[in-house]
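Dropping a structure here in structure tokens format, bear with me for questions.
Only a single protein chain was left out; the remaining protein chains are all shown in position.
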Amino acid sequence: MTLRISMPGLNLKNPVMPASGCFGFGKEYSQFYDLNELGAIIIKAATKEPRYGNPTPRVAETASGMLNAIGLQNPGVQGIIEEELPFLQQFSTPVIANVAGSTIEEYVYVAKSFNETNGVQALELNISCPNVKEGGVQFGTDLQLAKEVTYKVKEVSRHPVYVKLSPNVTNIVEMARGVVDAGADGLSMINTLTGMQINLKMKRPIIANKTGGLSGPAIKPIAIRMIYEVKQAVDVPIIGMGGIETAEDVLEFLLVGANAVAVGTANFRNPLVCSEIIKELPHVLEMYGFSSVEEAIGKGHTHG
Amino acid sequence: MTLRISMPGLNLKNPVMPASGCFGFGKEYSQFYDLNELGAIIIKAATKEPRYGNPTPRVAETASGMLNAIGLQNPGVQGIIEEELPFLQQFSTPVIANVAGSTIEEYVYVAKSFNETNGVQALELNISCPNVKEGGVQFGTDLQLAKEVTYKVKEVSRHPVYVKLSPNVTNIVEMARGVVDAGADGLSMINTLTGMQINLKMKRPIIANKTGGLSGPAIKPIAIRMIYEVKQAVDVPIIGMGGIETAEDVLEFLLVGANAVAVGTANFRNPLVCSEIIKELPHVLEMYGFSSVEEAIGKGHTHG
Amino acid sequence: MMERQLLPIIKQSQIAYETFEIVFRTSLAQQLKPGQFVHIALPNHILRRPISVANVNPIENTFTIIFKIFGDGTKMLSTYQVGNTLDVILPCGSHYPIEDLHVRKALIVGGGVGVPPLYYLAKTLKEKGVDVTSILGFQGKEHVFYEEKFQQLGDTHIATNDGSYGVKGFVTDVIKQIEPEFDYYFSCGPTPMLQAVTNVMGDKQGFISLEERMGCGVGTCYACIVPLKSNPEKSLKICKDGPVFAANEVVLG
Partner (left out) sequence: MMERQLLPIIKQSQIAYETFEIVFRTSLAQQLKPGQFVHIALPNHILRRPISVANVNPIENTFTIIFKIFGDGTKMLSTYQVGNTLDVILPCGSHYPIEDLHVRKALIVGGGVGVPPLYYLAKTLKEKGVDVTSILGFQGKEHVFYEEKFQQLGDTHIATNDGSYGVKGFVTDVIKQIEPEFDYYFSCGPTPMLQAVTNVMGDKQGFISLEERMGCGVGTCYACIVPLKSNPEKSLKICKDGPVFAANEVVLG
């Protein structure tokens, strides 16, 4: 049973990685298990300057899900490179940097900054964060902007670029095709769906930002559908995510065509979740008749 | 404490009604409680001809939700008028007919057919059913088609028309504005989100139609967000739905601006859910400081 | 009239590999007929689980269900113990129309979790003086249940897929082998088995009981339809018109 999987820039010992924003820069969860176990690590979004993010409350719990509106708080790309990446370099685990911004220039600046470090192996282009006023989600829901930012980042980056798609669109296939045409080496999907919850006592949205991004098992059927559709339309590897909690969930994503997966929200409830999934995955693959991760990819498409 | 609420064509004793497709034509659930208790009843979709719908399996369970791809099975508008509406006329409860079709002509035909009966008080224009190949969802995701079908139906119908919006769009406000401009008397939102679940044993989608519509508590935050946004943009009443299970959920929908609500999926687990919610609603309104349903509508918008 | 009731569990036991029996008490027990099912709600599951009535004790006002762990829901159901209660809708669906039939010799053909409803049926037939022959198929030896109970009602044959018990093979192999005499057959089990059985039976009169994923379980949602043989453009609802159908009434699979 081999869990190995290769994608542009990434030679993974297994297909499981924590999702951006749900693992910080690794330090805290390294208290719970050895980060060498992970296939890769996607770190928290990086912007040009340090960002404070949104006012609190920033999270709310929903049925089988949660809302968040962190608002891209991060120490800025220089801060990340200098203060966070060194810690991660002690591990053999590839690091994927999540690149965010409010303007194309900012995305380009951040992507370029990561050229200067050996601490990251690939970029995840976050054109889909719904929690920032300016920029952010517009890039992920506007085909032309999405293509343009992808193209411009590809032009300057020495790293393979995985574009992270927003599910808040009418036509996910069109978006996927667009960014692949513009040069994306891979896709990462899905980011959160925009949602809201009301505090009945206060008679206003719980989240200070009003809306937040919905994640967790609640959105898994949407992620699965979108990956299924996109897989039939494009020919680049996909990092699948949205509600993964178990090794069975991972297999579901592999079957619809994800080449690797990211686990987000589930880390909060179970800080060991990635480690546990990785240990369980070989048994689950075997139980369903597969002898490698590779073999399972896209196998949910073969029937009429 | 008054639960009464008035909307075009509808004088409701309370704001709670079963959602289309989740209550058939009322007969079965009338075994569980008196349908006179309901604010209104939205009946299963009507098409011009009887429809067989999709192959089975047609439903699947997801985390806090379910997928369905019934495919608009119904006995056709004549069948409904002749065989189903007479049963409902014994109740004092207004009936809202759900109008579906594959072409604008079909929508117009069905809407017109309902002019001939006293058995319905309003139409819900289902431009958002994601489970039919032809027509259906395209109307709900294409602004021009949505406007056109609304306009054409308004032209012929003697009933007020509530257009049921699809959440599978990039910009829900644009769709809402469009159909209101085209003459919609009200909105009904949201229909289901397109999703998929894989049967790991069979290695194919559980639902024979592959994709199905996601409903239930999982989608409530998306419904709440969309109604909140749309309420600020248009000035027609909204029938809110998506994951309602309790009287507190109803209040949440009222606070973001729904004038009435529909309960779908929850009927399957608890056939008495609408009746129970209606009984509980006065207490919940009171607990949160309201003395009528009217008073609560939109009150979640007032804070900075 | 269907009702939703909160039913106490008065007996619970494991009767075979991953197979459990639960006995509930309810005022509606006497109304439950062979072939009908109950629709069980489980915490944190949006949909109910349909499970057949496997036996009724009209004196004690109890009924029995037998189920196998299949997925999440049945796994959770298997953890319920005496003293717990479950939210159940009952009675659901159609039943084997034995009052309206002149049966002298009945053939019962069941497979796996299709066996439970047939026990209640066989028992009721026997009480009416009908001669009952039962052919029951299971995956393997550890999966077999209720053999003795069926034997008390008449001639009983067991088949297992792996041959670890009884005849190796399918129920249809047993049918061909023993060539039973009967005027009606009654069958319940996985669709491939029902297809095989109805094929072997040809024009013989019989009734089958079907399964399908359900939404409401009461007839409102159109989740559980099966096409009519006479007109495949039309359909019946398994939860309301079924789960029992005349063998030649519907298109299988």
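Labels for the chains are A, B and C, by order of writing; each one numbers its residues from 1.
Quick note on the criterion: a contact is a pair of C-beta atoms (placed from the backbone, for glycine too) under 8 Å apart; a residue touches a chain by one contact, two chains touch by 3 or more.
The structure presented is a predicted model; accordingly, all values stated were derived computationally and were not measured.
Q: Based on the whole complex, identify which of A:Tyr109, A:Tyr151 or A:Phe268 touches the chain you can't see.
A: Within the whole complex, the residue contacting the unshown chain is A:Phe268.
Q: Touching the left-out chain: which of A:Pro8, A:Gly53 or A:Gly183?
A: Touching the chain that is not displayed is residue A:Gly53.
Q: Which positions on chain A touch the chain that was left off?
A: 21-24, 27-29, 31-32, 44, 52-53, 56-62, 64-66, 68, 70, 73, 206, 216-217, 265, 267-272
Here is the rule we go by: only the chains that are shown with their structure count from here on.
Q: Line, ring, star, complete or other: which describes how these chains touch one another?
A: line
Q: Using mean CA coordinates as chain centres, what's the gap between chain B and chain C in Å?
A: 36
Q: Could you tell me the distance, in whole angstrom, between the mean C-alpha positions of chain A and chain B?
A: 34
Q: Taking each chain's centre as the mean position of its Cα atoms, how many Å separate chain A from chain C?
A: The answer is 46 Å.
Q: Two or more other chains touching the same residue: where does that happen in chain B?
A: Chain B, residues with two or more chain partners: 62, 64-65, 216-217.
Q: Among all residues of chain C, which ones touch two or more of the remaining chains?
A: Counting only residues that touch two or more other chains, chain C contributes none.
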